[in-house]
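A single protein chain has been omitted; all remaining protein chains appear in their positions.
What follows is subunit A.
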Amino acid sequence: MYSSLIDPNLLIAKDSQALLVNGYRKPNLKTSNDPIRRINNTKPTLFIFSAPAPCSPKFFDNDLMGFSKDQLLSQLQELEIDYSKYEHPPVLTVEEQAKYVSSSEGALSKNLFFKDKKHRYYIISAMVDTKVDMKVLSQRLGLGKGGIRMAPEEALAELLQVSLGCVTPFAVVNESARDVSLLLDQKFKNQTRCIFHPLSNNVSISLSTSGLDKFLQSVGRDPVYVDLEANPVVGKDQPPDLAVYVPSNSVVIPELPNNTPSAQASPPKNVSAEKTKPVASPKPSKSPGNVKSVVQNSGLSVFKNPEKFVEEILDKTSELLFSEVKGENVEALAETLRKRLTSEFTHLAVMYKNTAYSEGFYAGTQCQPKRP
C-alpha cells in the first residue's frame, strides 16, 4: 500500500530523520515478536512522512498514517464536542482501565473486534456488563451459528490502526476502516457519559452519546445502536435483524504485493527501502498466500490443499464449541485451539494426502487397459 507512493529520493532527503540507514530502520529482531511492539512498529514509518516540503502533499495524508490520538482530540474540539480526558499508564483490559478511571466519570465500555468468514469486520462497543453472545450475534447478522470470531492482531493494526487493548469506536475515523461495521450498545443511551480510548490505550475520554454521534456523523458514519442482549428468533419467516449492518465489502489482509515495475528494477540494496509497512506476526492459522482465492475457490482447494483442509476442520470445531459452551472465554479458547493445533493437523493432513495419492498411484500401475 505504501511502497508505490515512496519516492526513493525522499529517503535521502536531508532533513528526514536519521533512521534511513540502508533505506529503512527496523527494531531488533528480538523485540519484534512482542505483539505490542510489533504493532507499534507502525510508528517508525511516520518518520518517513515527516520529511520536509519537497514531498508531495499526498505523503501527509492522514489516511495513510492512521489518525493519532492528538488529531482525534483536536477534531473533537473543533466540532465543539464536550469530553473529559484521563491519562494513565497503558492498559490492556477493562479491569486495568477501571483502576484508573472511576465509574463516576462515566460508563466504561468493552470493545470487541470481530471478523466473519468472508473477511468482513465488526466493532462491537458495549457496556461492560452487557452480555455479548457471539453465537447469537452471528445469527442475528445472518452468518449462521459460528460465523464470527475474534479478529486477528494484524487486522487491528491494518484496519483500525490501533494497538492491542485499544479497540474503540473512534477507530472508524481511519480510511482503512471504512468497511468495518460499528455497532453500539443501546444501553449507552441511558448513560450521561461513556468512556472510550481515543486511539491510544494510555488515555481514556468520557463523552455523551450525542457527542459520540456528532463525531461519527462528521466522518460520514450513521451511529447504530443495538440491543446487544436481545436474542430474537432467526428463521425462515424471521430474517436476521442485524443483517443490514453486514459490510458490503470484504477486506483482504495482508494486501498482496502489487509493486510498480520501478520498485523491482532497483538494485538489491534498495530492496530494503521498499519495506515500509511492517507486518505483525501472522499466526500459523492464517490461510497462506492469496486470501482472495480462499473466498472464490474454496470448494475445490479445501480437498487439495492440506492447510485449507485443516482450516475448514478448525472452523467447524470452533462453530461447535461456540454453540455448546457458554461464556466469554470461549473465543480465547477457540483461538488457542486453532493456534496450537494447526501445525499438528497440517502434518497429519499431508501424510493422509500422500497415503491416498500413493494408493491411487499403485492402483494405476496395476490397472488393466480398457477393453476395446
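Just so it is clear, a contact is a pair of C-beta atoms (placed from the backbone, for glycine too) under 8 Å apart; a residue touches a chain by one contact, two chains touch by 3 or more; residues count from 1.
Throughout what follows, contacts and distances are computed from a predicted model.
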{"item": "Among \"Thioredoxin domain-containing protein 17\", \"Protein O-mannosyl-transferase 2\", \"Tryptophan--tRNA ligase, cytoplasmic\" or \"Clathrin adaptor mu subunit\", UniProt-listed name of the chain not shown", "value": "\"Tryptophan--tRNA ligase, cytoplasmic\""}
{"item": "Touch with the omitted chain, as defined above, among A:G106, A:P169, A:G211 or A:P306", "value": "A:P306"}
{"item": "Touch criterion as defined above, residue of A:N249, A:S323 or A:T355 at the omitted chain", "value": "A:T355"}
{"item": "Touching residues on subunit A - with respect to the absent chain", "value": "22, 24, 26, 29-30, 33-34, 254, 257, 259, 264, 268, 271-272, 275, 278-279, 281-284, 286, 288-289, 291, 301, 304-307, 344, 347, 350-351, 353-355, 357-359, 361-362"}
